[in-house]
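Apart from one protein chain that is not included, each protein chain of the complex appears where it belongs.
In this document, chain identifiers A, B and C correspond to the written order of the chains, with residue numbering beginning at 1 in each.
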């Protein structure tokens, strides 16, 4: 049998395989270049970016939990200027699509950053992190209110001609309602899930372990929740869905595709195994070959319920 | 030093220690009597009860996930008549408070069942499971809509003079809003969390593993989310909070108490270790003794943030 | 009972199949054939749930030479299929696991005067060895053993040593007859006179075939089932199977863990 075709298309970008690296877990790509062939992965999604550099939270910022981890990095990042100056030159040398994850504290910041990113040819697409409080509107989180999500996606949509991916927060009653709002605002694709808000406590010290008190839960512990949400959303919207949450193996990735994802992102797994993204793509290929499946696209939404 | 005082009070009931067994994971108590001294635990919460017997879902109904499990039992239960006839006689012989978890498909069913339970002297309190769809109102889940939750709690409140505990679903954007609604409706206590909706897939069969497609996630995987919600709710309401979610050890239980819980429930742990509830109470006692803490009540909400 | 068992031995009897002997309290010597055990694979969170396994054998040994007192043991025969069984397969003499045992009801040994027909598919033979051991004391026992290929045919010698007549069939004909063991068994039953009971354990399609034969021939039949389990003691209702009278309106679910794992075939709803 021929090699299975692993390529997929998301929002007009062709990926050589469906495995991307999730924002915040893969730095700016360069950090991992010793461990994984960056040209063996579908796309690199960079650390959440803001207009100005952001300090992030005090430490401790991470803690392991059963089957997962909490992080409260606080979106520390170098800001758009340093990104262009220091990170883009390396990314330019890698023949893999680069998707820039970004956020703002106001609608205007989102739009402004989208405009800036629109001008960078190395950026294949943008991914909006809407899990941020809207400082202008009393801190209501963009990502948990469909109207706010609609307006932020709309603002970004109008600011860039690049494909717009919206990354959904799982901390909501109805993920489908959020997905609809983003699709209505003409997002090109949805990615989910971001982290679930959690907490860990140091009993002896009687204090939260994270300096920020709460943090975002990721890793295999959240996979069942992510899979459920991807399945719900993929049935409800027409735009492609990118599955994220606890993916550790090619099997996991293919399960997300059965649930309706066109592609996946790998986050926490990069920490256990810096070569995870490449390995997962290889495992997917092996599974398809072993099972006589010629094209990974056959898996998308092929779940029988 | 003297033995630490482990007793706590919830809604007027004194518990010898803060460890109860979570509904649906401990049958009707009798099943576990060979493995755990039922009189060494704080309270027994029985399997979710309905007016009529309920068949539950087709199988498979359970599947293990990383650090947790999904269940879609579908609330199979014997119904109130068989409960009174076959389960209460055994429970009468155990000198431990019995709390009956129950649910309905309509407001009226909730109220009717509460009236029936009100008449059973062996029932120390009732726990309302509001994670059920309201069949009369297009299936909107009582537990995710504050108004619906308010009305169901109010209906039960008026139907019984027994203490009313409301068990909250974590599948919501704002758990505090739900807690407020229940407190407004004069709930005596809140318990949280119930399971998070998740899904598991059999890649080879291209089917969901659970016949019901989705199920409820429990176990240590969800503990960080549960701890965060207990902390948020305990700060927001004046009534006592009962912490549930992934508690496996006395340490876990005390962490929930630091976060603001007055007592805890142990669910999935009963499956790994049928003696879990008794062991956890003993571990709490040992921790308190080792640290010179005379009264477990000192731990409630003692988290320094 | 809940107890910590020390692993006495754990060896591969065929590729991917292991036989493990563990220490047990003396009461376990009274376990009934068909009962099962639930093993906590590691004293940790992953794997989370206990794994259920049939009792392959129980017994008590006393060394004549060492002067040690009698030691009861329980054995299981298992196939490596996932992370729990894979972890078990790495254990050595001296390692420990936590067990719940004995669980469930077990086989009804029935009338000694009749012929006993045992049918096992693959790892489904696990609970049949201890059953055969009890049955041969009083009855004539024939054992029909099927598998995909010869590597899936286990412990033939052990059964024969008990005095059991053993018939083997494999799907690919690499050992014994080629074809389904249930066909071999049916031919035998049809040809023979006298009273008999069938005891069967194996994959669902095999059990369905056996139930069909029992139905057609009027031979009583007991089947041992598997189901995903959490508690093993009738509390979680995770392991249920449809009883004979089951319908959506009037449900009749039975717990495999508590009401089973052995059921008379005519007590169940076969689709």
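Convention: contacts are C-beta pairs under 8 Å (C-beta built on N, C-alpha and C of every residue); 3 or more make two chains touch, one makes a residue touch a chain.
The structure displayed is predicted, hence computed values, not measured ones.
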Chains in view that touch the one left out, judged over the entire complex: A, B, C
Candidate in contact with the missing chain, chosen from A:55, A:82, A:119 or A:294: A:55
Selected from A:133, A:274 or A:301 as touching the chain missing from the view: A:274
Candidates B:21, B:50 or B:66 - the one touching the absent chain: B:66
Residue numbers in subunit A that touch the chain omitted from display: 24-27, 31-32, 34-35, 47, 53-56, 59-64, 66-69, 71, 73, 76, 219-220, 248, 268, 270-275
Touching residues on subunit B - with respect to the absent chain: 66-67
On subunit C, residues whose C-beta touches the chain left out of the figure: 44-46, 83
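Quick note on the criterion: only the chains that are shown with their structure count from here on.
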Innermost chain, where centres are averages of C-alpha coordinates: B
Identity of the chain that, by mean CA position, is farthest from subunit C: A
Separation of mean Cα positions, subunit B and subunit A [Å, integer]: 34
Inter-chain centre distance, subunit A versus subunit C - centres from mean C-alpha coordinates, in Å: 47
Per-residue overlap in subunit A, given as positions that touch at least 2 other chains: 66-67
Residues of subunit C whose C-beta touches two or more other chains: 45-46
